[in-house]
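Structure in structure tokens, see below.
With one protein chain removed, the remaining protein chains of the complex are shown where they sit.
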Amino acid sequence: KFEIFNADSEISQQFVRLNVGGQRFMLKKETIRKRGVGRLLDIVNKSSECADAYFCPSNEYYFERPPMLFHIVYQFYLNGIIHQPTNLCPMDIIEELEYWRIVPDQYLASCCCAQQQEVDEDEMEDEEEKPNLFKSLKFGEIRRSIWNMIEEPTSGGKAQIFALFSVFFVLVSISGLVLGSLPDLQYERLLPDGKVEREPLPFFGYIEYVCIIWFTMEYGLKMLVSAERSKTARQLLNIIDLLAILPFLIEMLLFIFGISTEQLRDLKGAFLVIRILRVLRVIRVLKLGRYSSGLQMFGKTLKASFRQLGMMAMVVMTGVIFFSTLVYFLEKDEPNTKFASIPAACWWCIVTMTTVGYGDLTPVTVPGKLVATGAIACGVLVLALPITIIVDNFMKVAETERPGGGNRFRTSTFQAK
Amino acid sequence: KFEIFNADSEISQQFVRLNVGGQRFMLKKETIRKRGVGRLLDIVNKSSECADAYFCPSNEYYFERPPMLFHIVYQFYLNGIIHQPTNLCPMDIIEELEYWRIVPDQYLASCCCAQQQEVDEDEMEDEEEKPNLFKSLKFGEIRRSIWNMIEEPTSGGKAQIFALFSVFFVLVSISGLVLGSLPDLQYERLLPDGKVEREPLPFFGYIEYVCIIWFTMEYGLKMLVSAERSKTARQLLNIIDLLAILPFLIEMLLFIFGISTEQLRDLKGAFLVIRILRVLRVIRVLKLGRYSSGLQMFGKTLKASFRQLGMMAMVVMTGVIFFSTLVYFLEKDEPNTKFASIPAACWWCIVTMTTVGYGDLTPVTVPGKLVATGAIACGVLVLALPITIIVDNFMKVAETERPGGGNRFRTSTFQAK
Amino acid sequence: KFEIFNADSEISQQFVRLNVGGQRFMLKKETIRKRGVGRLLDIVNKSSECADAYFCPSNEYYFERPPMLFHIVYQFYLNGIIHQPTNLCPMDIIEELEYWRIVPDQYLASCCCAQQQEVDEDEMEDEEEKPNLFKSLKFGEIRRSIWNMIEEPTSGGKAQIFALFSVFFVLVSISGLVLGSLPDLQYERLLPDGKVEREPLPFFGYIEYVCIIWFTMEYGLKMLVSAERSKTARQLLNIIDLLAILPFLIEMLLFIFGISTEQLRDLKGAFLVIRILRVLRVIRVLKLGRYSSGLQMFGKTLKASFRQLGMMAMVVMTGVIFFSTLVYFLEKDEPNTKFASIPAACWWCIVTMTTVGYGDLTPVTVPGKLVATGAIACGVLVLALPITIIVDNFMKVAETERPGGGNRFRTSTFQAK
Partner (left out) sequence: KFEIFNADSEISQQFVRLNVGGQRFMLKKETIRKRGVGRLLDIVNKSSECADAYFCPSNEYYFERPPMLFHIVYQFYLNGIIHQPTNLCPMDIIEELEYWRIVPDQYLASCCCAQQQEVDEDEMEDEEEKPNLFKSLKFGEIRRSIWNMIEEPTSGGKAQIFALFSVFFVLVSISGLVLGSLPDLQYERLLPDGKVEREPLPFFGYIEYVCIIWFTMEYGLKMLVSAERSKTARQLLNIIDLLAILPFLIEMLLFIFGISTEQLRDLKGAFLVIRILRVLRVIRVLKLGRYSSGLQMFGKTLKASFRQLGMMAMVVMTGVIFFSTLVYFLEKDEPNTKFASIPAACWWCIVTMTTVGYGDLTPVTVPGKLVATGAIACGVLVLALPITIIVDNFMKVAETERPGGGNRFRTSTFQAK
């Protein structure tokens, strides 16, 4: 590799002398050829018109560009990667690279945009793969247009109207659930065993049926047209959709088998299941996640901080068990104490460590109060951590959403172009 | 564009060779002429006295300036915009640009001061447009001086005295409202229907009338002299001013139509309106916003974080409905439960998620307590987000207010000069 | 100013050519002389031994120093101020400046270390002025040594023992106060009017007298020896010292005038004063501020954030009045409501907005609960601001305390050397 050059002419043969805004740089022609892109390659390939001038006395190609920014280009030709000095404006770097005919996407150093990509990855997968999948299917075009209408609320007029309907039915369904719980909108029903139960007016039942028909149709249609059924079915938002119609589906199933819910009332276990199924209706409110950027960002933030939050949950749980056991043993012999067992003390401990402090049970002995002080101190310290973590991750997620924002250039900035 | 230069003299004819503190830069004369400003233009236009020296042997203009900072000037001549490397002191850059006879205001790269301008925009509008508007109006000069007295508390002695009076009347009015609610300063009044009602002593009524006359005068005068009435009327602070006198105006109107408030007492709906109108009196306390920089900064911060807070409110609402429905179904069958309906559970959920924790209703069943734990965890996580957002925006707003502060130079820095 | 140089020799006569690590810089000899300091001045003054080498062919002085850092030195010679690029290590810059024989203290650009100095100022005043003051006084040397013993706990062995005693008496006095409030350590005393009052055991009285004698002696001695009595008396810590012995001094005074506290019992106003004076004893706990770095840092932080906290207090107060008035009007007609007046509602509002949430009074009507939700939201947002401010200022204060810490060099770094 190493060579000795005795004459200036020899050097000029193998090297490109660059005068960038008055400052001198040198590069081997071979290095430029190896990289295989950019304005300098054109220079080497004899199309010297790419430079601004050629100075014969010094054998230099002159470029009227800021010398400060050429350092990034120089380093790119050597290593094939682009590092971003944090003190320079990312927009500035992008423009400069454009002049030098380098498309930065493929050469960005992973160490300068690592955190970024983590978050990006998920979305890219979804968006890039699907369009091709429909092509090879029967009724591909129709299925694709229905799919877009249901799943891509921003993809056009029909999709927006569909989204509007979907949100409307979610809101109606939730409103029905909430209003139906008001005593003024309930009636008393006599049960077979003589007890009286309050139930929402029948009107709410009808609304509920309409909503459930829509949701079932929506889910069924989606599954019908989906190009990758098993993958679609495993997505969080679609699992929510399924859970939202599950109570109805099960009641249907029971009906087919000739069992009415009335008869299940006597079987204690089965009745409990029915009850839980009813409560599941509230999961519909999470369907809004598909249409609210706020919910989506929160969801992504939680996903990104999953590991750290888990770690902190461990700390909180240890603290809760530690302090509640202590308080239980210190308080359990007080007359009329509400610290009847350690689980009861756990409830107190959670309420205390999070500084909610209902006051439904409070320690009354002096050692109990000292332990409570410790629990509070521990709570204040521990809870500061997940907050920091989530805030940090939220900022990253919010950054990703904003096109071209932030003070460092990133993969997404280029991809938006 | 591309040219080959065979002799040094040719190069010197078309290029300016710069020796900035010993380091060499080059620029085409043409490029400098295109930009059309700065010290280098004067050099090109033969007034070479602008340089510190001219070195014949190398045909260089010598400038005794820091080479590090000349990069910014060089880049400006090429692209016509000024980027600010974050590692350099903004004051330093300003001084250097001054030497090179470049006024940075017009050339600042938007990518380096984007966030800034968002906040600035609103204020500039107001301040720059109005002075001219009065010129073309009847009694322009008088109207303008009255306008300044009312709207610009910092514009002079008279304006300050006016502001003092205004604050004084707000404080008197609010004090009257607060003191009038003390049972010791109330008397019992027999209503026509035999009931007894407690009312503030008549003394408070007189004070109230004086205050309301001042406020009405203030608002009327402002509207009278305003150059753009409809725009003035739509400003937030003026809407507050109007709302503060609305109850009085309506009572006036009713009086003109011969209806006393006593007679309205029998009409349930109308009486409610009267009551709400009375409560509206408290809106006067927001009038202080005009004179308190704290309130103004808080208002601006809220405005700047409006979108993000809205998104988070959506998340909180979803969480509230989700957890309160769950708790309602889990707790509703307990004897003497206070979770009588989902809206009641919502109140509990808001109080719990914000860690206020009154303890007026608390879950008693084990599943209820588990849901409560989830709600608390969710609340702690969700509430961390708007806090971060608002803090972030507050910092930006606070930065804007401080003249010349901060560690990056910004549009406002230049405008202050 | 402008000159044309035809020959290289001419240039070398007026300019210094510098070769710093292989890169070339130039400076007028005149400019260096004007600045009047540093290694380059010695070069100009013919003591060329200061350079590492002299290259005749190019008339250059060679310095084996990093070229990157010389930019800062170059700029210093031009403008006489030192800016600190944030990307470079401050320790690095300090060392480089030392090589170039520049003492950075006097030349630091105010824009690069502005925030710092604000905080520093106060302390410097105190520490630098006093030593000289004692010289011109009678018994100057004795007074100074007593002064140091009392006021500078770190100044030597005697001072430390004195501080130990002082802290001991504060702790004894406060312990006496706290223990004396325990019913087990009280006895019942029959008052002249037949009522029974519980008082601490006489033992605590004796302790109290001993403590008070020490505190009075301490304060008296300090005032006696102080070089600037009026200034000393006006310092916060000394005002606290005075308040801590005030109750005792007043009782003394009354005793001299022949009035016993027993007789004052009948005069309602005077008795109240006595009571307040007793409570004032607790102010002694603040005397610990002199010896605890934690308390001092907190005090300084509060002082530094005074203006911003005042602004935020204004926002909180406006919010409290606004929401409590609303809640009062909405809740006052409920049976058995505790929202008896606006001030009572204010108490609720403070407790709610700070998320303390005692639950001693809670809204029961639906509109009241909606207002409460607003108040909580407002509280969560408003309280985020002072926290940020105080945290920010605390960090700055903590930074000042640490010698040589932080990632920017600052005035204090140099002064510590």
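Each chain gets a letter, A, B and C, in the order it is written, and its residues are counted from 1.
Methods note: a residue touches a chain if its C-beta (ideal position, glycine included) is under 8 Å from a C-beta of that chain, and two chains touch if they have at least 3 such contacts.
Computed from a predicted structure; not experimentally measured.
Peer 1: Which listed residue, C:D92, C:E141 or C:E228, touches the chain dropped from view?
Peer 2: C:D92
Peer 1: Among C:P57, C:G157 or C:P192, exactly one should touch the missing chain; which is it?
Peer 2: If we include the chain that is not displayed, C:P57 is the one touching it.
Peer 1: So one chain is hidden, and I want to know which residue out of C:V37, C:V172, C:A233 or C:M297 touches that hidden chain in the complete assembly.
Peer 2: Answering carefully, the residue with contact to the hidden chain is C:M297.
Peer 1: Extract the touching residues of subunit A with respect to the undisplayed chain.
Peer 2: 1-8, 11, 15, 17-18, 23-28, 31, 71, 74-75, 78-79, 83-88, 109, 111-112, 308, 310-315, 318, 321-322, 325-326, 328-330, 332, 340-343, 352, 355-359, 362, 366, 369, 373, 376-377, 380-382, 384-385, 387-388
Peer 1: Which positions on subunit B touch the chain that was left off?
Peer 2: 86-87, 355, 357-359
Peer 1: Need a quick check: the contact residues on subunit C for the chain that isn't drawn.
Peer 2: Subunit C touches the chain not shown through residues 19, 21-23, 48-57, 62, 64-69, 86-92, 95, 174, 177-178, 181-183, 275, 278-279, 281-283, 285-286, 288-289, 292-295, 297-298, 301-302, 309, 343, 347, 350-351, 354-360, 383, 386-387, 390-391, 394-395, 398, 407.
By our rule, only the chains that are shown with their structure count from here on.
Peer 1: Using only the C-alpha atoms, find the rotation that maps subunit B onto subunit C and quote its angle between 0 and 180 degrees, to the nearest 5.
Peer 2: 90
Peer 1: Among the chain pairs A-C or B-C, which one reproduces the interface of A-B, with more than half of its contact pairs identical by residue number?
Peer 2: From the options A-C or B-C, the copy of A-B is B-C.
Peer 1: Whole-Å distance, subunit A centre to subunit C centre, using C-alpha means?
Peer 2: Each chain's C-alpha centroid was found; their separation is 43 Å.
Peer 1: Which subunit C residues reach two or more other chains?
Peer 2: 86-87, 355-359
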